[in-house]
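As you look at this complex, bear in mind that one protein chain is not there, while each of the others sits in place.
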């Protein structure tokens, strides 16, 4: 477990910054570094709330097989879904590769509640959850494509934990930093997390300034991007005023 | 009408139980009986509320034909959509096979209001409704895939009432028991309704117990499923305490 | 700009009527005139509100090209997206052809805020917006298919403003009258706007009457459509009573 | 059976003409009469050959149900699929509504061979056939979306014969005239068959003339459509020469 | 390698039978045993030919990541795609999980040729191949969804060999027996291969008999399924005659 904890943990300053920035800003910071495919496509959040930040702990499903995926299979403590839930480390985000198939549930409220009790920071699938009103009520960030009542046994065979996976069309390696706001989920390759968090925090400040100017009637020309030298002068001033 | 009433009606105890259970629990109870395809895929509820329970009364659409599907066709009292609305029995759920096509409306607020006035318990389509803010305001449970303003004549020809149909990828026979919560809609083959309702009610109680344990910090191992014999002892105790 | 203003403007009576009618009613009025494809498919509104009414001002995207769609491209005042935002006339609706691709953003909050400041009446894309919680907070009507955080450079190359475009599967010519309610968006060919607005306003009154009758228990036969001559007598009376 | 035969049969002159024209020409002739949705979308022919012409005899599937769709169900002579095959009249085209689902077979070679032996002119599904190399070898025109080996019981419940159905997104009423070439299948409303066949035959002759002119270097301006009066003169001449 | 060879190998009698039966027949034999999802959906064969039979050796892709999936990555002998090709045992079928994404190639002709040289019996992906005319010319059975020229680096990151995978919506465990004809590919769970091969071979003989009867004019009633006792008598006779 200690090993997993290491992979999952984040520098506190990075976590703090990632709690304040939007997924939109993060995708731009990653685009600058050559990454075009970091936003998990087609997912929505069960209930709005604060950002979700944590290292990825993964579960991989393949299609169910009728002889393997029977109710009795849950009795086995090595069943990958149940084992994954009981081993997911404190501070992690539980990310499920459901092959984009929401015709049966990826997980339900009991497993979500157990993950929350273990310190999990959020749960993400590119399939669907069941018991969604109850999961929403838990308060833990949860992202999926649509509600799906049928038991996972009907379509999903839990085959491995902490494999590199696909989720929402994005590759997720165990330990990658998952960040979400009310718009969706971004996967930041682990080695870039500190760097990207720093840049995104700065960009956020500038965008706050720009939005304020625009709401007051400014044209975007020269302001966004700041090709007019005066823009940066105004921004410096704005920052000074804001602090005091 | 009497005949239809017979098909539609439910034993009061069954109805009562089905009003209290989730579609997730029902799909598991049906999975135990070998049914894998009972949850109508891709539908959402216009407005959260109590469960919907009722026997299916069906309307079947095929693609529109320009010479048949003209505004004047609604003047005919034998027009299947209008006839269906005026014949739908008290206690039924009105289920529409729209071939999953939401590019034109399956029905609008006036028909929904008429169904409600006639005692209909809910309306379900795998297409889309128009006037959705108004239908939501009626309070009657309504499930569709997405709002769709265009008149049904543009895409749908109402061809028959009370045919066995497909809806959301599930077969629905007239009289099958439609149950919905805020997550979606399940179709229970009529002959299984009493049996499934009973089992689902019991499962619900156990799952309530499990969720409480998990929220208090219990591991799912041994508890869910209850492979540890102590689990059932605790559950019996929990039930006793709950009653008093 | 004067030229654009001419195209965008609406007779006040027409605008007033279109603010009161539903997109459902408009599609029926257009169906009577032979138009079957006027409702933009698959879009949803960020936040419920009053109707949106305005002439279309368009932006056309084609797929991004890696050598053209770089962050520096925004520095150019002739960049079609930025230019479009700064030229969109007062009273217009900004309509974006994103080829139905919501895997990257069509626009974000800063551009939406600038459009609002310029008098724009709403923003529509068949892709997705980024910063959606912030755009929702602006209050300006906004319609898209789903939230999409990634910068538009990843998938979209802004190629032209005020071209005739496709949006949501519907052709939109600059100046066409875009009307939206909480259900979605309809595109009315400009030359039909006054005529359609008039008829829709009348239909709305009749449908209000019908809905009231139905809620009071009336059958739809003879009432909707009004094949029973008494219906129109009752309607006249209802209108008289309503006015007083 | 006699009744069915009446519905299926075609005037010999009409059949003869429909054997010579293309589905492209037929869709244009139907477009002139206001029909926009007559070409079955997404189907392909197993093996090129002569045109297929015949009245529609239909089979309707809904989703399979595990308790009904078992191998033993085929033993029942009233099973709709088997009954349909044994009742399909001489001269008919067997058209199957598979809800566009090709994940299990609509039919296989044995049923196709039986239909052929009974005088059936072709077989059409918007799902998939199994045993496709063998069906192709039979020589009878066969159209589907893609090969699909799994037995129909896995996904399809045969529920009715000779219902009006949807196939490939088009409404097909029993007796409608199905015409196919190597490009696909058109459904002609029965009452229009003679009229459309006549016009299409004439259009075909003109298009043959146009194609010959174009191959010889003529511009399409004035020729196609024949806005230049000389075009029709040349066409008359061409027809005279062709006959001799 | 020895270990892999054990998993891949087949009893010669089983292989022989599987070379003679159709995927349609195999799906029915598996349906009898409760398996509904064994046919890889949406794949087609590059070029018709004899059956393909062999144990599955798998390659798993996840979405590409720009910093990992560069041309230089192929220089590494531990690159999963290249390693997989060089380790695929004699007699195996190479099965690739491409997440159903054919927008970049799963493999091209050079790798296919190398697999063939190593004794591989076929190559299967639920993505697309590049160099398809050349792969077709190799003669080795190859199944994919559609041709796709772009290098795999654009969309696919090769992450593991011999993981259990999803392919065409079916779970494939290493060593499962892949059988294909000109219609598509079936995955037989390894422990069932001998049993299923035996039954399918017998069914094939009976279906050959039925088809002959049907072509000679027999009704399917009583014959298929053989509810008429005389059918089996005729079949016995037919078998005797055939042998001599």
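Order as written gives the chain letters A, B, C, D and E; numbering starts at 1 within each chain.
One rule holds in what follows: a contact is a pair of C-beta atoms (placed from the backbone, for glycine too) under 8 Å apart; a residue touches a chain by one contact, two chains touch by 3 or more.
Keep in mind that this is a model prediction, so the values were computed, not measured.
Colleague: The chain left out here touches which displayed chains?
Modeller: Across the whole assembly, the hidden chain touches C, D, E.
Colleague: May I ask which residue of D:22, D:125 or D:148 touches the chain that does not appear here?
Modeller: Of these options, the touching residue for the absent chain is D:22.
Colleague: Using the touch definition from the top, which of E:49, E:100, E:150 or E:198 touches the missing chain?
Modeller: Among E:49, E:100, E:150 or E:198, only E:150 touches the chain that is not shown.
Colleague: Just name the one of C:20, C:171 or C:227 that touches the chain not displayed here.
Modeller: Only one listed residue reaches the unshown chain, and that is C:171.
Colleague: Just one of D:42, D:100 or D:198 touches the chain that is missing; which is it?
Modeller: D:42
Colleague: If the hidden chain were put back, which residues of subunit E would touch it?
Modeller: So the residues of subunit E touching the missing chain come out as 71, 74-75, 77, 82, 85-86, 103, 105, 108-111, 113-114, 117, 130-134, 146-151, 153-154.
Colleague: Can you name the residues of subunit D that touch the chain not displayed here?
Modeller: These residues touch the chain not displayed: 22-24, 26-28, 31-32, 36, 38-39, 41-42, 44, 48, 181-184, 186, 207, 210-211, 214-215, 217, 219-221, 224-225, 227.
Colleague: What is the set of subunit C residues that contact the non-displayed chain in the whole complex?
Modeller: 34-37, 62-67, 99, 157, 159-160, 163-166, 169-172, 189
The rule is short, and it goes like this: only the chains that are shown with their structure count from here on.
Colleague: Using the touch definition up top, find the fewest steps from subunit A to subunit D.
Modeller: The fewest touching-chain steps linking subunit A to subunit D number 2.
Colleague: Comparing centres built from CA atoms, which chain ends up most distant from subunit C?
Modeller: Farthest by centroid: E.
Colleague: Can you tell me the C-alpha superposition angle of subunit D onto subunit E, nearest 5°?
Modeller: 120
Colleague: Taking the mean of the CA coordinates per chain, how far is subunit C from subunit D in Å?
Modeller: Taking the average C-alpha coordinate of subunit C and of subunit D, the gap between them is 40 Å.
Colleague: Please compute the C-alpha centroid of subunit A, do the same for subunit C, then give the distance between them in whole Å.
Modeller: Averaging C-alpha atoms per chain gives centres 32 Å apart.
Colleague: Please set out, as single numbers or ranges, the residues of subunit E touching at least two other chains.
Modeller: Residues 36 of subunit E each touch two or more of the other chains.
Colleague: Where do chains touch, given as pairs?
Modeller: A-B, A-C, A-E, B-C, B-D, D-E
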